[in-house]
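A single protein chain has been omitted from the complex, and every remaining protein chain is retained in its original position.
Labels run A and B following the written order; every chain starts at residue 1.
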Amino acid sequence: MKAFLTGILGAVTVAALSTSALAETRLTIATVNNGDMVRMQGMTEDFTKANPDITLEWVTLEENVLRQKVTTDIATKGGQFDVLTIGTYEVPIWAKKGWLVPLDGLGADYDVDDLLPAIRGGLSLEGKLYAAPFYGESSMVMYRTDLMEKAGLKMPDAPSWEFIADAAKKMTDKASETYGVCLRGKAGWGENMAFLTATSNSFGARWFDESWKPQFDQPEWKNTLTFYLNLLKDAGPPGASSNGFNENLALFNSGKCGMWIDATVAASFVTNPKDSKVADKVGFALAPDNGLGKRGNWLWAWSLAVPAGSQKAEAAQKFVAWATSKHYIDLVAAKEGWANVPPGTRTSLYKNPEYLKAAPFAQMTLSSINSADPTKPTVKPVPYVGVQFVAIPEFQGIGTMVGQIFSAALAGEKSADDALAEAQSATTREMTKAGYIK
Amino acid sequence: MATQQTRLLGKLAVAPSVIVLFLWMIVPLALTIYFSLLRYNLLDPGNESFVGFFNYEYFLSDPAFFAAIGNSLKLVFAVLAISIVGGTLLALLLDQAIVGRNIVRLMVIAPFFIMPTVSALVWKNMFMHPVSGLFAWLMKSVGLEPIDWFAQYPLTAVIIMVAWQWLPFATLILLTAIQSLDEEQKEAAEMDGTPPISYFYYIVLPHLARPITVVILIETIFLLNVFAEIYVTGSGGPAGNLPYLVYFQGLLNFDVGGASAGGIVAVVLANIVAFFLIRMIGRNLEG
Partner (left out) sequence: MARAVSVRRRTIATAAAWLIGFLIFFPILWTIITSFKTELEAFSTPPKFLFFEWTTENYGIVQERSNYLRFVSNSLILSIGSTLVALLFAIPAAWAMAFAPAKRTKDLLMWMLSTKMMPPVGALIPVYLIFRDMGLLDSRGGLIAVLFLMNLPIIVWMLYTYFKEIPGEILEAARMDGASLWKELVYVLAPMAVPGIASTLLLNVILAWNEAFWTLNLTTSAAAPLTAFIASYSSPEGLFWAKLSAASTMAIAPILVLGWFAQKQLVRGLTFGAVK
């Protein structure tokens, strides 16, 4: 016991010494624990060498915890963070509130015009950029070339939902635990609803009409949901209703899925032989459509922003500029290879032959990102922006609630009609409470 | 004469604890009550307005509300039942002369040391997942269809995880109590040839009444606030309890008014439960 206490005292002393304040500018950076961000932490020496007066303190958290903490902090002006990692969902809402510093100090060689237009549009308000994209993603079809061949089919570059449904059925072989298609089913606004909302766009559906009336009682939503439920019932894996991105990734990598429609960043995971059993048998295609002019793919960019009112805004912008620059991409390429650079933010990257050679999925990623338009996401007009979400503060709650209802329908707890009716009344209730519906 | 002095001293000794706890209770409570009467969305600051009982109306009329109360109660009762029955049996077993008792005892109490978040992640993905989980593999090896826990039996799955964490606690306390039974009493019973069942019924069980009460009281306090297991496994839809509902309002909707109203409702309900609990089992705590 004595040794134990001495140990604690030792630890206390070490901790006390190591946190004694330095006279430099110390930036606290809140970031999500995805691979590209983690890699960035390993690169910081390059930044601190050029800026010896700045030290970096990383707070790396899983997405949901990060979002909670960062939102609580910025809304109460807690001032805990100097650089925030946020997504295309938060940026338009927060910029409107005046919570973010417009990024006009990124430096002369930053080349804002090099940013992909779709991504830049999602991060700007009234022409001003409020967050700089660190990596961008859309969604696309990843499929097993060997199974596709076995089924006697050929995947077109831009498949229709009909083709997907047909192929999924043909690829399914439940005896050998091969399931034609893996899709998100786990409840959450960023989980199953990201997929379903994007898919509904291609079915001509929308969340709200121009006067914010929920649209789950319309035939377009019914088509979307029935199609999704039937597809997974016929050709999906068991337990689909609790599968999110990671669960499906694990299934796909262990060879259990014929197709998987999900984030473009997954391409680098499924083709990495260290993590994937099927690395050399993966093909890519655009997210499916129904011939209505919209495809079922989304748009997301993890981006760096500086909270308004920060005392260290200048240093923070310096960091943001470094992390999202061309120079950073070159740095990662030099140290870890072109396949590992953060994708989906800059036009120049997709013109770089070395990158195109190292990343066979690059062209498909670019076309997917370019085909998503957050400002006009749906076939019919809508009062909101956002492809796989609705950029209003209430959406996290509403989206998760509807996600739970649809997930229950997928688990077989309720019929598609009941689920839609429930979604309609729950959404109407929340929107009334929030004051959108008078 | 001494008693008066003692009493004064007693009050002085209790006062610091009471004062800090009172402050810890009353300041957030007062603020929470105040917020609960406002329309206050964290993402829309500066537009707070007084709305009376609007938030309460919405919270109480939420279709998920009664389901949440039901889930809260089911969770508490099921875990209590498992941990008390299982804990008693385990304690009786561990009280036997066992080779390597220290090691077994540590293995049994270890789950209590695990953070709920970690336990939820491990159970969900490594055990209960219908394709890659260990349970699914076991069922498939004996030719059965694997269970999709979180789709088919979400609440049961949560109960299993929570019970795994609290069973050790009950075992620990009940074991302590059984070990404190007089060794002589035990031997006398054995000499007399008392059948184990009646020995248990007439001697052990009455002795355990008080520790069982303690287990019920402490576990209820913690079980009413189970959150991580539900949140992490994403089973908040079908298996959400009251804290989850409050979380939903507070940290997903960022509706501080609604969450505050929910928090107050939860406190009131918890105190009602506590009131009955104490009436029911208070006798055992006397003396």
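The definition used in the following text is that a contact is a pair of C-beta atoms (placed from the backbone, for glycine too) under 8 Å apart; a residue touches a chain by one contact, two chains touch by 3 or more.
Given the structure is predicted, the values throughout are model-derived calculations rather than measurements.
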{"item": "Identified contact with the non-displayed chain, of B:98, B:188, B:205 or B:280", "value": "B:98"}
{"item": "Contact with the hidden chain (one of A:76, A:230 or A:415)", "value": "A:76"}
{"item": "Touch criterion as defined above, residue of A:230, A:246 or A:311 at the omitted chain", "value": "A:246"}
{"item": "Absent chain, residues of chain B that touch it", "value": "2-3, 6-7, 9-14, 16-18, 20-21, 24-25, 27-29, 31-32, 35, 42, 90, 93-94, 96-119, 121-123, 125-127, 131-132, 134, 137, 141, 164, 167-168, 172-173, 175-177, 179-180, 190, 207-208, 210-211, 214, 217-218, 221, 224-225, 227-228, 232, 242-243, 246-247, 250-251, 256, 259-260, 262-264, 266-267, 270-271, 274, 278, 285"}
{"item": "Contact footprint on chain A, counting only the chain that is left out", "value": "1, 4, 8, 11-12, 14-15, 18-19, 28, 30, 32-35, 38, 41-42, 57-65, 68-69, 72, 76-81, 245-246, 249-250, 253-254, 263, 265-266, 269, 274-277"}
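Everything that follows uses one rule, which is that only the chains that are shown with their structure count from here on.
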{"item": "Computed distance of Cα centres, chain B from chain A, in Å", "value": "35"}
{"item": "Residues of chain B defined as touching chain A within the complex", "value": "41-45, 58, 63, 124-125, 129-132, 146, 148, 150-152, 233-234, 236-238, 248-249, 251-255, 258"}
{"item": "Residue ranges of chain A in contact with chain B within the complex", "value": "68, 71-72, 75-76, 93, 97, 177, 186-188, 191, 237-239, 241-242, 244, 247, 250-251, 254, 256, 393-394, 396-398, 400-401, 403-405, 407-408, 410-413, 426, 429-430, 433-434"}
